[in-house]
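As you look at this complex, bear in mind that one protein chain is not there, while each of the others sits in place.
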Amino acid sequence: MSKRFSKMGWIVLAALLCLSLVLMPGCTTSPAEQEEEEEEPGGPAIPYKNDGIFVAMTIGDIASLDPAWGYDTASGEQTDYIYETLIWWDGESADQFVNVLADDWELLPDGVTYRFHIRDGVKFHEGGDLSPEDVEYSFERAMIQDRDGGPLWMFYVPLLGVGGYGDVTFADIDAAVEVDGEWVVFTLDDGAFAAPWLQILCGPWASIVDMEWCITNEEWDGTEGDAPNHNNPERQDSYLFDHSNGTGHWKLNLWDPAIQIKLEKFDGYWGGAVPFDWVITQIVDEWTDRKLALLNGDADHVYVPRQYIDELEGIADLTIYKGLPQLNLDGFFFNQDISEVSTYVGSGTLDGNGIPRDFFTDLDVRKGFCYAFEYDTYLEDILKNEGEQMGSPIIDGLAHYNPDALMYEYDLAKAEEHLKAAWGGEVWEKGFKFTLVYNTGNDARKSGSEILANNLFAINPKFQVSVLATQWSSTLAQIVSGVYPMFNIGWMADYPDPDNFATPFLHSEEGLFAHYLSYYNAEVDDLIMQGRYELDPTARKAIYYELQDLAYEDPACIYLFQPQGRRYFTKYIKGFYFNTMIPGNPGPLHDMSKSES
Amino acid sequence: MELRSYIIRRLVLLIPVLFGVTVFIFGITMLFSPGQRASLYVTSPRQLADLPAIIERYGLDEPFLTQYGTWIGQVLSGNLGWSNVASMPVWDAIWHYLPATLDLAIFAAPLIILTGIFLGSTAAAHKDRPLDHGTRVVAIFGWSLPTFWLGLLLMMVFYGYFRGFLPPGRLSIQMDMVVNSADFIRYTHINTIDAILNLNGPVLLDTLRHLILPVITLSVVNVAFIMRLMRSSMLESLGKGYILTARAKGLPERVVVNKHARRNALIPVITVSGYLFAALANGVVITETIFNYKGIGWWAWQSAVRLDIASILGFALFNAVLFVGVNLVVDILYTRIDPRVRLGEAVQ
Amino acid sequence: MSDWKFMARQLVRNPLSLMGIIIIVVFAFIAILAPLVAPPPGGHWNPYLIPRDGYSATPQPPSEEHIFGTTQGQYDIFYGVVWGTRSAFRVGLVVIGIVLAVGIILGSLAGYFGGVIDEVIMRITDIFLAFPALILAMAIVSVIGPSLRSVMIALAVVSWPSYARLIRGDILQVREEDYIEASRGLGASSGRVIIRHALPNAIYPTLVMASLDIGAIVLSAAALSFLGLGAPEGYADWGQLTSFARNWIVGPPGDPLKYWYAVTIPGLFILFFVLGWNLLGDAFRDILDPKLARR
Partner (left out) sequence: MEDLIRIRDLSVRFYTYEGVVHAIDDLDLDIKQGETLGIVGETGSGKSMTALAILRLVPYPGKIESGSIVFCDKDSGGELELLKLKEDRMRAIRGNKISMVFQEPGAALNPVFTIGDQISEVFLLHRRQELGRRAKQRVDSLLSDGNGLAAGLKRPFWLWQSRLYSKIAEGPHPLEPRFLSHLPLFRRLLWRLKDEAGLLTVDMLKDVEIPDAARVAAHYPHELSGGMKQRAVIAMALACSPKLLIADEPTTSLDVTIQAQMLELFRRIKADKGASVLFVTHNLGVASEVCDRLAVMYAGRLCEVASIEEIFLHPSHPYTKALLNAVPIPGKELQTIPGALADALNPPPGCRFHPRCPSAMPMCQQERAKLKEVSRDHMVACHLF
């Protein structure tokens, strides 16, 4: 008997042991608190590490190092370090410029001819000298590559007034950019819109590459015959995909895909001293790892997702920049012509178990929805107050933004009133059911959707909106096929011009969203066209102000917030300034520095 | 000669299996609508308009057989496609990420097998005594532990509580500079081995520091698995008549257990080392994901969540081939260890 | 079935398996009483969706209304784990159900008829067994789109072959027994022979093994959810609750273990659930193991 007891005893003991092991972390909070007492208020001191090396930790790998290919911020960030453009943003300004590879430029009175004088004595990383031919080649090569979904429409539209490579002959491209002695001449398509050509020239896609080097490496050889072979290539088929030869401050040392990119100081840089010997960008997907790296001084800058900003409050050794306006805008889009194959509309009729395909054509429905969204909660809980509500796609930071434009506020009474009016009152008594879609993994969009769903339910229990997450891939495909009744998605600026926002949101033909959601408003359409080609600022302002009112009156979506960004550096990094158009996180590295003091 | 013909026969038998494997995994991906697969090439809403062009370009709306034909054709010509996650061909990606995983495996595998066998036979030798119950309970706990959770706990303690003592990742910045510098020759890209070959102490230490937690996480569950198996097969062979004979001969218990019992008990353990491979393959996915340790498992996970079909296909195929190969080797090993088994019977 | 009785007696006698039984029973109660233990908010709310208390990301420590605290996104951990128990049982039972059905049908066909049928079916199992399970499951789920349903499908797909093989083996054994021969001799149809005579005598070990696999299956399901390849955000699922804690394992400097509750609690539930089944399983194996049978 005693034998059995001891056995039992052992088992229980062993079990307890394991349990305690498992629970140990849970119980050890108390020593942690003691530690806290020892903590100085400013949090732990961050040691100074890696002198002369700038270490950034961010998420998401770059798509390609080829400036003509990249359209994502991650790629743009790196190409901006490696390559240079003719002109660049002047400090924080979005419409003042400084000369870079051009030491002088002019816009001829005809309003369509831009002339840039190319700086000499500029060397490429591989040793070549910068010549006007290089510039011409860079632009023409880019336009010839013009890959699907690439940024090159930004050249085609202003220069040739067409969408892309398919719509022009080689001669057109050749003529668009010409060398004139020391100068390079761009002739814009006459009647081209007041498209901010100079701003486009600051983008990564306008980086200057070395013609000789490209040609020796089987890139486009500059002839018409070779052009088709280099149009719309596979990412990896471009030699510049993983090789680079720019004039920038840093040259590529190592690209270890999905792990890190190491740039090395370019000693032959024309502009003199280069602040960092190394610029290392590591891809660290886990927030915890990035945070630890920052606090341990292993990283000088990390990407801090909005939901974690509280964790880095009150740490003395960090330099934090907040409330930096970003040129993008989220919205809940109404699909006014839902595809009949849609499985997201319940019964497909207005019988309380679904919605008809044209449900959102009714203005009252849309307005009701707009009033039913809890903007303040969204701002506080989800955006952590990092955002500014917008009433239209013309957002702050774009020209002709109207700060006191009308916008909807959270008002259940008004919402109720509109929804009662909708569909001759049918909506109110029958109620509706449909599915609201957002793309998996985007917490903000999920929460936003839930807020809306809950509020509608609060107004009338017959209003039943279920929230569904779909993967990015299917999201896009489904938007195109028009099966989503309503979805939450956003838009980001290519260049800071109202047209770049107005069109996608509102233009029934050219606008991506508007088009696929069958949003149509004749007035809006031709206001957009007018605005695009209007050169006189005051007139333009008037147009866009009117457009903003119309956008409010006939909402294409529930306009949400223009979010604000943030930057976190250790105190050893100096000289950061924010320009909304500089892609990527760390910002203008060449103007920044790292020192212990 | 007999062995060779056996291997050849087995390899021939593999062909239909592998063929089926390819059809199967390719079939899965075809569950996607062309539109969906097209939008995998797309990164932003801007490119919505291009979807049809992409479908057209990659023939995504072709009938199954056509697409399979093209794909298998490429595969046979050694081209597994392009991995978006790794920004390189899938085949290169495999070799790009494998070394990191091997870094883990060369520590985990021996640890698992040795501790597992040792604990298992000790427990069996003390059947129904406290030691046995103790080890058993621990084993069952280990066996029931969710790997990912164990990882989190370890990180919670070592990242948070003893900050900076055991860092995440694979190498610290400074050591990474060394490793990628010209005077450090990367023979194998397996850092531990390279560090030794380069006689570079700091790198070795740094690598080990980064390895400890993942290795522990990876091992616990599998140790429990092997130990449990070893215990029961050890018990079985300890109950056998020849053990009594050995004792009756007057052999010391040490010899009885270590020579007569264990040799027999090892046989089933050998046969499951094939499963151990699978266990490791599964384990690294979770472990590397948790510790953000960029090996082949992490890559597989990324491909899965980011729907990088080519990578998923390639990885699955790679694993299948490897796995089948391992099992073949195991069978052969088996026939070597157990004189009773003739080649061929081993297949069952 | 005296051996059932014997087994039952052994299970209750053996402290380990007793512990296992208790654990499982407790979980069963939690699952059944979920609506009472953690009443869902009213309305058209799907009870499997965890109610949120606000939308801020930072987890909140245990309090009166959230006795286990809330995890990332203010999901109530208590509600999550309670209803998660249901999900766990659901996944386990459904998958085992499917697997058994498929395994038994194919396995007995292969075992009973042998020849070509056997060859074909076995080669098919070879194909499925050629992948490490989790990896195949990952591939499947990722393609058919993450959801609990996909997880179940994937797990069923990866685990049926071993069952088919097991059944096949046992059928092969009993096929030669006299009573089978006899009933064949009496001209009973193959189907009848299989169902009435072969299966009842062959299926027993499989059933036991299956019942014990539930733990393992729930574990894999949790792993998939953790990897973001499982239940949709906010669905009551242990694996996902754990993954919510992924970004909160390290608290703010000075209080590194601040969010321990978000990390440990869901994991503990998984651990003990699986532990219960494994304890039972271990005992079962000892009892069933003829070599270790009592002297």
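Should a chain be cited, it is by its letter among A, B and C, assigned in written order, with residues numbered from 1 in that chain.
By our rule, a contact is a pair of C-beta atoms (placed from the backbone, for glycine too) under 8 Å apart; a residue touches a chain by one contact, two chains touch by 3 or more.
Small disclaimer: the values here were computed from a predicted structure and weren't measured.
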item	value
Residue among B:Ile212, B:Leu251 or B:Ile270 touching the omitted chain	B:Leu251
Per the touch definition above, residue among B:Arg57, B:Lys127 or B:Arg209 touching the missing chain	B:Lys127
Listed residues B:Arg10, B:Arg37, B:Arg170 or B:His260, member touching the removed chain	B:His260
Among B:Asp103, B:Glu288 or B:Asp338, residue touching the chain not depicted	B:Asp338
Missing-partner contacts on chain B, residue numbers	127-128, 240-242, 244-252, 260, 263-264, 337-340
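By definition in this document, only the chains that are shown with their structure count from here on.
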item	value
Category of the chain touch graph - line, ring, star, complete, other	complete
Approximate Å spacing (C-alpha centroids) for the pair chain A, chain B	38
Whole-Å separation of chain centres (CA-atom averages), chain A against chain C	42
Approximate Å spacing (C-alpha centroids) for the pair chain B, chain C	23
Per-residue multi-chain contacts in chain B, two or more chains	133, 137, 141, 153, 155-156, 159, 161, 163, 307
Residues within chain A bordering two or more other chains	7, 11, 15, 22, 25, 28, 32, 286, 288, 292, 295, 471, 474
Of chain B, residues touching chain A in the complex	33, 35-51, 53-54, 57, 82, 85-89, 96, 128, 130, 133-134, 137-138, 141, 153, 155-157, 159, 161, 163-164, 167-169, 172-174, 176-177, 180, 292, 294, 299, 302, 307
Partner chain C, residues of chain B touching it in the complex	16-18, 20-21, 24-25, 28-29, 31-32, 133, 136-137, 140-141, 143-149, 152-153, 155-156, 159-161, 163, 228, 232, 235-236, 239, 277-279, 281-282, 285-286, 289-290, 300-301, 303-305, 307, 309, 312, 315-316, 319-320, 323-324
Residues of chain A defined as touching chain B within the complex	6-7, 10-11, 13-15, 17-18, 22, 24-25, 28, 32, 49-50, 53, 55, 61-64, 71-72, 148-149, 234-236, 242, 253-254, 257-260, 262, 278, 280, 284-286, 288-289, 292, 295-296, 298, 471-481, 489, 491-492, 504, 512-513, 516
